[in-house]
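With one protein chain removed, the remaining protein chains of the complex are shown where they sit.
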Amino acid sequence: MNYHFSFNWLLIYYPELLKGIRITVQLILIGAVFGVSLGIACAWARALGPAWLKPVVTAYVELIRNTPFLIQLFFIFFGLPSLGLQMGETSAANIAMIINLGAYSCEIIRAGIQATPKGQFEAGVSLAMTPFETFRYVVVLPSLQRIWPALCSQIIIVMLGSSVVSQIAAEDLTFAANFIQSRSFRAFEAYFVSTLIYLALAVLLRQVLKFIGGRLFPRRAPR
Amino acid sequence: MSLIEITEVRKSFGSNEVLKGINLNVEPGEVIAIIGKSGSGKSTLLRCINGLESINAGSISVAGAQLLPDELHLKALRLKVGMIFQQFNLFPHLTVGGNVMLSQSVVKKTPRAEAETLARAMLERVGLDAKFDAYPDELSGGQQQRVAIARALAMQPIALLCDEITSALDPELVGEVLAVVRSLAAEGMTLLMVTHEMKFARDVCSRVVFMHQGRVHEIGRPEDVFANPQTPELKQFLGML
Partner (left out) sequence: MTEFSIWDILRNLLLAARWTIMLSLVSFIGGGLLGTLLLFMRIGRNRAGQIFAKIYVEVFQGTPLLMQLFLAFFGLGLFGISVPSWLAAGVALICWTAAFLVEIWRGCVEAILKGQWEAAASLGMGYVQQMRYVILPQALKIAIPPTVGFSVQVVKGTALTSIIGFVELSKAGTVVTNATFQPFTVYGLVALIYFAICWPLSKSSQILERKLNVAHRNH
């Protein structure tokens, strides 16, 4: 093998890598917050919502879960503007991630809601709360607690999947790696280091989510 | 006019008619025990009174207001009539205090300080003020059920529906819950209790309703119903105990 590994370029391209990390972190932060919120709303709709709303949400969820994220991204970034809807690459990336995580978390959270003992709903309404108030104050948090590990795994999957936004020139970590590779011709080192950074980000993200779980759920999991 | 008026109420689950025309009037301050075999419709009747089950025919009115199946009427009803469940149904993610305060804050929009004061008072009423910051999973079954009673009382209802509230408890814990109910009765709270605790019914209740196959079979004062059962079904039921 006549190839000399060289990692000196790390010093030269440090700023690009940092920017890539920052954008990737921003993307998953926004994606997770709004995606999970969307997921809670959709899970409510599918589990407890009005009859006319269920098929609409089901269609959305099935469509997203059965098509590649790359195509969803292209559709939003390239396809929608042809209908007059202009947007920048970062906006498109954010929207695509939110829509994607929204569909997956809908299914996960729905399972949590449907595992709620019926007595919780009955107690809530017997105390004169409306079904929505019961959902908000009694059902949501324990449901999230039930499925928190699965939800965290999905968030990490979406974070790793965010690497494709580089394809629409959103300047995430993969974009930085591509950039460094094209300038330095050190393809292997560039991708290797970026992969290690992704691995570290995944580990870090899992810890952060575990911490958030500790704050949101004061007690050990209910029945 | 009675506090609770149940007139010709019928309820079916699919093709199975569970309540076949119930008539019952409850006066303020009455403590009514509803007894009968499982499947006789006791719990269903209770759940119809606070709207957890809809009725197919007949009418229910509470404090003069007709029970209609829309959200507004149901909410108004539930502000007047509280329910205690066999499985307690405490909210596991909230403290004991949180459980008792929740509905006041959310439904009645009571400011936090006031809600807390009332919650502590209700918990003291059931003997659990020391457990304000504990979580339900730290309490025994009897304690949890007493918290459930405090939670219902915090809404200041005019009547309480108790659906076999001691059936899920270990025998040694039943007494503490019945003691609370006894004191509520002594203060004049109107109570409808589906129960298997015959001794309690005899001691505390003003009337006993025996239900059989969806109908009120016998009704009367405890001394009459228990000592002189009129129908063979009631005789058999009491003999079974």
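Letters are used for the chains, namely A and B, taken in the order the chains are written, and counting of residues starts over at 1 for each.
FYI, a residue touches a chain if its C-beta (ideal position, glycine included) is under 8 Å from a C-beta of that chain, and two chains touch if they have at least 3 such contacts.
The shown structure was predicted, so the numbers you read here are calculated from the model rather than taken from an experiment.
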item: Partner chains on view for the chain not depicted; value: A
item: Touch with the omitted chain, as defined above, among A:Y13, A:F69 or A:F121; value: A:F69
item: Absent-chain interface as seen on chain A, which is shown; value: 1-3, 62-63, 65-72, 74-75, 78-83, 108, 147, 149-150, 153-154, 156, 160-164, 166-167, 174, 177, 181, 187-188, 191-192, 194-195, 198-199, 202-203
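The rule we apply is simple: only the chains that are shown with their structure count from here on.
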item: In the complex with chain A, residue positions of chain B that touch it; value: 50-52, 71, 74-75, 78-79, 82-83, 85, 87, 89-93, 102-103, 106-107, 135, 137, 148, 151-152, 155
item: Residues on chain A engaged by chain B in the complex (per definition of touch); value: 117, 119-120, 122-123, 125-130, 133, 137-138, 141-142, 145, 217-220, 222-223
